[in-house]
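See structure below.
Every protein chain but one is kept in place in this view of the complex.
Our next item is subunit A:
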Amino acid sequence: MAECVRLDSSTSSHTMDKSITLPPDEIFRNLENAKRFAIDIGGSLTKLAYYSTVQHKVAKVRSFDHATKEAASDKLYEISVQEEVTARLHFIKFENAYIETCLDFIKDHLVNTDTKVIKATGGGAHKFKELIERKLGLKVDKEDEMTCLIKGCNFVLRNIPHEAFVYAKHADSEFRFQTTQPDIFPYLLVNIGSGVSIVKVESEDKFERIGGSSIGGGTFWGLGALLTKTKRFDELLQLASKGQHTSVDMLVKDIYGGSYGSLGLTGDLIASSFGKSATADKEFSKEDMAKSLLHMISNDIGQLACLYAKLHNLSRVYFGGFFIRGHPVTMHTITYSINFFTKGEVQALFLRHEGYLGAIGAFLKGAEEDNPNQYSWGENYAGSSGLMSVSPDMNPMQRARSGTFDMLEMDRLERQLVNLPLLQDPSSYIPDTMDLTEDALAREYWLYCFEEALDGVVKRAVASQPDMPEAAQRAEKFRQKYRHKLQTLRQQPFAYGSLTVRSLLDTREHCLNEFNFPDPYSKIKQKENDMALKYYQKAVKSLEELSWEQRQFALVRGVLAGNVFDWGAKAVSDVLESDPEFGFEEAKRQLEERPWLVDSYDQWFERLKGPPHKCALFFVDNSGVDIILGVMPFVRELLSRGTEVVLASNSGPALNDVTNGELQILTERIAAMDPVIQAGLREDRLMLVQSGSSSPCLDLSRLDKVLAMVVRERQTDLVIIEGMGRAIHTNYYAMLSCESLKMAVIKNSWLADRLGGKLFSVVFKYEVPAGKPSQHSAALSPL
């Protein structure tokens, strides 16, 4: 295996040497199985896309066949690591100067010989056609540029949650990400290349170029070059960012001495771009002229975009093209212009992966027979470079990287993901409670926290594969990669959209998977599940002995106490690791006494006196004590009340969270001991479904399609969300259209402090949507 040479490490990044040695491990990943190539060659950058399959290890659980192997082992179930093949899309962006080297590299590493054609788009496709065909031996098949652009845009808007953002130069956080809208159409795309194209997109296949302008990026570049003798686009932008437009432009106050009040024109408004250079007999600085030119062009495009948006009644306007691409200066002036012309009614939106749209679209055109639009895709944080700040003031180091390689990888998800049908307003739903991009203090804490925990995670990963000697080496690679991600995020918190505790957790999971640690907690979970099961009947029996009233409270305390068992929380993993005997009863004693930090138990209790719920959807958290001794007795009570229960658990592993596979086995074992659970399963009143997620957190806008269907069919009227990851880091403020119950124990002192509580404070949040009184209070109301 060749030692990887990172191009972004200082020295090599500045050279444009075409004979540069490519770092294959890092750049053209999984090329061996690549098929369906597409290429988008722009004026200066080439974007290459290909589809590949990735073999990686997954942990599977399987029940022992009790009939044949009696106590073959004392284990509850069998854990096996299997190879699984998943689909991944790779997108790589590099300077046109590297094209030949890259093509050679691809030729040498391409094994799959089925590929006959490469889809191509972009202005440069024509120029490099012959080279590509000669080097790769593939036929270049040109695709319409605009069609590719729109296809790519639809794809990223649909599949990447924090794709679009608002730019605010002077805000705490430069980028403000937008949540994905359930319906992305209609929208306006303003593509600012040499000229400007204004395209109205109405559906997947319907778009129309409703306008355009010849005053675009080429005009800035062309006029700028003539005025300043500066031939490089980036340098022109640099000049502009240092200039003062007021020395060149004629302002309203230059004509009227102040504002023109009766027309509502402020004194500082530009009355005439370059108006002062008409009569003044002086020399103007390059910086000032470049700035004036930038303002002139940005304002003009902004105004045109607003007029077309108004004329076609569109409120979402995305800007792209090389004029915009990663340039804070142009994003700022365009944003300013849009705000000015629409008085805030329309927001200028930019896209994280704007540069890839054409390549993505060309790829999708070629992959139509694979039906890529039928699947859900997720950005792989381990393989993607993330958005970089190229603001020269902010981080001058970063500019160097733009000269190298940028990557985006998208994993095809096994299941199609959709919104939870019970969200009150899907378009305003934001899963994350805290936006670490905007909250500098919180960001600092959590980045520190994740870095601190890294050693433990590495240790755990190695320990999970005792019979694999190279595990330590892989774990070390994981450590480096994740630490590097954390460092990147410290510099550019916006690299993957809004930085949240969830994205930090998910990135860690992606990196672990990347180095074949599919489920470091599998053995621990197995052991804990086994121990907890032994205590199940006793726990149920002691609950049965309580009065109805006492039992309801004991059940809630049980869920909360069970939730203390969490390897994801630092305070707890320390205790668990040092004292594995830390028991359920001990946990109950640790719990905060009522009144809890958030306490609507009385309302919940009143509600329980009313008629049973039709169906409860329960998002579960940890394996072991949590699921078996906390959640299952609670479920049992719901079933006894006549409420159907849908248990939603993770599709894939994350920390010690119980997976759907594990829960299947556990439930069967419990059913064998407990007639209530058994009847529930038999009568189909207890259902186990997978959430579609492999995260310790929960995004209610990306859930398994089957889950959504079940929720709808069963007329679910209660949603229970358990645990810190799902009910506090995410969904704390989620508004549902039915009753909801959020239960968690705060196992992080910093967070407890933030919320005004202390370690092991309890959040018990029972909510009834406004205008939908609970059954009980309805009975009490006079009408």
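The rule is simple: contacts are C-beta pairs under 8 Å (C-beta built on N, C-alpha and C of every residue); 3 or more make two chains touch, one makes a residue touch a chain; residues count from 1.
The rule is short, and it goes like this: contacts and distances are computed from a predicted model.
Novice: Out of "Origin recognition complex subunit 5", "CCT-beta", "Pantothenate kinase 4 (inactive)" or "Dolichyl-phosphate-mannose--protein mannosyltransferase", what name does the UniProt record list for the absent chain?
Specialist: "Pantothenate kinase 4 (inactive)"
Novice: Of the listed residues A:V166, A:I255 or A:A671, which contacts the missing chain in the full complex?
Specialist: That would be A:I255, which touches the missing chain.
Novice: Of A:V156, A:A290, A:L304 or A:V329, which sits in contact with the chain we cannot see?
Specialist: The one listed residue touching the chain not shown is A:L304.
Novice: If the hidden chain were put back, which of A:L157, A:L227 or A:L597 would touch it?
Specialist: Among A:L157, A:L227 or A:L597, only A:L227 touches the chain that is not shown.
Novice: Which of A:K107, A:R134, A:K169 or A:R209 sits in contact with the chain that's absent?
Specialist: A:R209
Novice: Need a quick check: the contact residues on subunit A for the chain that isn't drawn.
Specialist: Within subunit A, the residues that touch the unshown chain are 123, 126, 144, 146-147, 193-195, 197, 209, 211-219, 221-227, 231, 233, 248-250, 255-257, 262-265, 270-279, 281, 284, 289, 295-296, 299-300, 303-304, 307-308, 310-311.
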